[in-house]
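Note that this complex is displayed minus one protein chain, with the remaining chains in position.
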Amino acid sequence: MTETLTNRASPDAATQLDIYRRMLRIERNDEFTRAQIRQGRITAPYYSARGQEAIPSSISVLLNDDDKICTIYRGIHDMVAKDMPLRPLWAEISGRVDGTCKGKGGPMHLTHPETGVMVTTGIVGSSMPIANGFGWAALLDGSKQVTVAYFGDGASNIGAFHEALNLASVWKLPVIFVCQNNGFAEHTRYENGTSVDFIAKRAIGYGMPGYTVDGNDPLDVYAHAHAAIERARAGEGPTLLECKTFRFMGHVFGDADAYMDPAEKEAAKEFDPMPRFRQKLIDDGIATEAQLEELKAKIEAEVKDAIEFAQSCEYPSDDELRRDVFAEEIPA
Amino acid sequence: MTETLTNRASPDAATQLDIYRRMLRIERNDEFTRAQIRQGRITAPYYSARGQEAIPSSISVLLNDDDKICTIYRGIHDMVAKDMPLRPLWAEISGRVDGTCKGKGGPMHLTHPETGVMVTTGIVGSSMPIANGFGWAALLDGSKQVTVAYFGDGASNIGAFHEALNLASVWKLPVIFVCQNNGFAEHTRYENGTSVDFIAKRAIGYGMPGYTVDGNDPLDVYAHAHAAIERARAGEGPTLLECKTFRFMGHVFGDADAYMDPAEKEAAKEFDPMPRFRQKLIDDGIATEAQLEELKAKIEAEVKDAIEFAQSCEYPSDDELRRDVFAEEIPA
Amino acid sequence: MSTDTVEPAATTEMVKMNGMQAINAALMEAMEADPKVLVLGEDVADREGGGVIGVTRGLSTKFGDLRVRSTPIAEQAIIGAAIGAAMGGYKPVAEIMLMNFTTVAMDMIVNHAAKLRFMSGGQSQVPLVIRTLTGAGNQTAGQHADFYEAWFCHTAGIKVVIPWTPADFKGLYLSAIQDPDPVMIIESGKTLFVPMDTPVNQGPIPLGKAQVVQEGSDVTIVSYGQMMFTVMQAVAELAEAGISAEVINLRTISPWDKEAVLASAEKTGRLLIVHEAGKNFGPGAEIAATVQEALFGKLKAPVGRLGAPYCAVPFAKKLEDAYLVQPPAVVAEAKKLCAQG
Partner (left out) sequence: MSTDTVEPAATTEMVKMNGMQAINAALMEAMEADPKVLVLGEDVADREGGGVIGVTRGLSTKFGDLRVRSTPIAEQAIIGAAIGAAMGGYKPVAEIMLMNFTTVAMDMIVNHAAKLRFMSGGQSQVPLVIRTLTGAGNQTAGQHADFYEAWFCHTAGIKVVIPWTPADFKGLYLSAIQDPDPVMIIESGKTLFVPMDTPVNQGPIPLGKAQVVQEGSDVTIVSYGQMMFTVMQAVAELAEAGISAEVINLRTISPWDKEAVLASAEKTGRLLIVHEAGKNFGPGAEIAATVQEALFGKLKAPVGRLGAPYCAVPFAKKLEDAYLVQPPAVVAEAKKLCAQG
């Protein structure tokens, strides 16, 4: 296997609860999104991250608002974990002018700089080279900011991954490369596209630490993210975290998973981080059932409010096609 | 360091002599090329491989005519080692219509399919993805052909390297990836562009064998190339060979090496494969001084003949701009 | 709907199929007839569902996993492998899932596939087909819907084909696969999904030849791909307004059928080019520039062009609709031209 972490940080009770809050916010938001699409209330390509909630949640509790993330089409969970407000998010995926991108970007290109959501890309692998630039800017600023680049297992086979990790290592950039390894790249199983048993092993080729992490276990993700973020803030350079997980809803909304053995999905359910972590919090006395129900209700209210808000917003005017191409508006 | 080979094949006396013959043919050809450029007799960008002779020579003795190579701008040594005839080579770099590419390709794009010289690219990293295609064709043909992809140390940092090695491993292609690590990428020292101490370590990330080899020692190159070629012919897949060497003439003809400590070049001379291997052959009784002088004379005659031939050839007619764009000539 | 004046239909027996089915049929036929034909790309094999939308379904089952290979997500590796295999005697059909992803394979396409024959003085040939899909209309936004055919038309050594009907797909694929040079076939949005009457035994359709879909006398409209649907709608409206449009389905964008376009423009005296790609420095510019020169003094109106505005493809449906050339814009532009001369 890959490297083993020696000094494991553990989240305290409050932090665990905060992790769970973020996970639940992701999970509830995802549920409502799929429902809205199913009901035809929003029309948008949607890449559910159901099953991957623990990863960005356990990382984001370690990040400040001005720490940055660069994510991908399957990235709304990363944004929600970073506490991006839901109103501009929903307005955006509803194609409204009050969306965070005025309805121009949509779900695959959401950004929200105030909470550090800098880039969402639809091109496999492209979150990583850009994350390096934020890392370089942090060095120039003399800040302690870190940048997290999220990407999938399939993305670890594309050129941009390689170029970005090599540069980050040579330049000792404060970037954490987080591979959310859900075992599939669209319809292709991990081993049919990837030549190494653990993606984290590729870190050896870049002279950086690489860890294979249980992405369904918030404590394991937290411990490794903690080490990586500390290292980055200390100016020691990047880390590659491979977080193993599963995507329960197929590649894209509407995907029937025909390429997947149904037994495999069944088996994965046992490791679904949502019920497991909930139970753990209760078992460890960190929260009561009632408290968690209350949290859920609060989150659902937030999501519903965001949906209603979005529906109350205007559509962008056609003039928007001439705006934001350049700083200066393109003449009609 | 990187992996160690257990079963080391050794070249017999005749093979060692053949390796030296190829090395000397490269070295003499290079000397004459630089002289011709210096004298203004040919005008062409020229990337001397002086110092790297042992690598392709020790590999090529293990290859058949129908085994293929894909090489780079610094690749004439690879072609000469593959026994590409010198007349069409010189006619090409002299811009004549009898050149192997009718004068259209020049030194950076020489090809000669009869001897397996399939692609010469001027784009760093691009020899590798194309080599895979020849490997795939060999599998489809059911032949035992192998393809060697040559590239530099700097090229191991570009995306194409990564994509090609991963695909070759997943597809178990009969391709040998040979990195001629001369310590520099243009003016950049190895360690300032590359994040790992040995490029061969990157093979770990592709689940393939990777060896760091003394590229100035024909026997070491031979042993590792032998293992890699056997493996490829047996259908077991690709190998990454990192052959450490030095380029004595700078990046491109005219390069003054200002970025290099002169002491470094001086020190490298001790490992110059040309005098060392010559002495070894004599010391081991494989050849006499006189025999080697005779070989040299024969090779020089061949080079001179090629130069004269080239100078006797016609320049291409302007119509050539309309030919070979497509199979069908472009109408005037 | 169509009076094909370029080549006779291969048969009169018709069947309803869509573009996806036509491509699948062409690949099946080509692979069966020629063992050198290969298919590669992300998810193309049946283990992966025969393509994300199923275009290559059944091929790997029929022809084996060595001839039909799913790949890692690595477009440089995909095109590189296709180039090598093509030079090694095969005829690979390589899929780049969406046209925006050609951006990561541009070196392989432009510096290698398109140039190797020339740079080698004819020693190498690269009989490669690159399939790719694109087109706005599904709210996939800025990085999944661009038409970049102009880039490849500007690149010497690669042919560029954009089919419209299922018959186009079948016939142009058959020709492209047997062409000795690289051909990029751009599958344009809904052309894959709209069922149309198609000759059962549709044979090869020659590359480089346009199809006169409908003859007319007032204005020539040249288009291709899914924009042909838009144009056909507009033309019906124009007919009601008493304007007779000659419609040309260009099929091959490079090398384009100058003869057919010039003949028609000279006849009608007016030309309008409609494409989904950006108007600015777009493919229509070359056609307009060529026609204004060849027919100087013979046109009744300047050559008109319609294409996408100068911005990325927007997400919001409302903006996407505004971004795309719609039938009323074609009607208005055609009327404007017809008001002149």
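As written, the chain order gives the labels A, B and C, with residue 1 at the start of each chain.
Heads up, the rule we're going with is that a contact is a pair of C-beta atoms (placed from the backbone, for glycine too) under 8 Å apart; a residue touches a chain by one contact, two chains touch by 3 or more.
Please read all numbers here as calculations on a predicted model, not as lab measurements.
Participant: May I ask which residue of C:W151, C:Y173 or C:Y224 touches the chain that does not appear here?
Facilitator: Considering all chains, including the one not shown, the answer is C:W151.
Participant: Out of C:G19, C:G51 or C:G142, which touches the unshown chain?
Facilitator: Selected residue, touching the omitted chain: C:G142.
Participant: So which of A:K82, A:K102 or A:R247 would be touching the chain we can't see?
Facilitator: Of the candidates A:K82, A:K102 or A:R247, A:K102 is in touch with the missing chain.
Participant: Looking at the full complex, which residue from B:L63, B:A81, B:I130 or B:A155 touches the chain that isn't shown here?
Facilitator: B:A155
Participant: What residue numbers in chain B mark contact with the hidden partner chain?
Facilitator: Contact residues on chain B toward the absent chain are 43-45, 92, 95-96, 101, 103-109, 121-125, 154-155, 157-160, 185-188, 192-194, 251, 258-259, 315-316, 318, 320-322, 325, 330.
Participant: In terms of residues, what is the contact footprint of the unshown chain on chain A?
Facilitator: Touching the chain left out of view, chain A contributes residues 70, 99-105, 109, 111-113, 118-119, 121-123, 126, 128-141, 147, 159-160, 163-164, 166-167, 170-171, 320, 323-327.
Participant: Residue by residue, what part of chain C touches the chain that was omitted?
Facilitator: 76, 100-104, 106-107, 109-111, 114-115, 118-119, 141-143, 148, 150-151, 153-154, 156-157, 254, 277-278, 280-286, 288-289, 292-294, 296, 301-305, 309-312, 314, 340
Criterion: only the chains that are shown with their structure count from here on.
Participant: Considering only mean CA positions as chain centres, point out the chain farthest from chain B.
Facilitator: Taking each chain's C-alpha mean as its centre, the farthest from chain B is A.
Participant: Rounded to a whole Å, what is the gap between the Cα centroids of chain A and chain B?
Facilitator: The separation of the two C-alpha centroids amounts to 45 Å.
Participant: So, what's the distance in Å between the C-alpha centres of chain C and chain B?
Facilitator: Distance between chain centres: 40 Å.
Participant: Once you find the CA centre of chain A and the CA centre of chain C, what distance in Å lies between them?
Facilitator: Each chain's C-alpha centroid was found; their separation is 37 Å.
Participant: Please output the residue numbers of chain B that touch at least 2 other chains, ranges allowed.
Facilitator: 159-160, 163, 166, 170
Participant: Find every residue in chain C that makes contact with two or more other chains and list them.
Facilitator: Correct list: 71-72, 74-76, 104.
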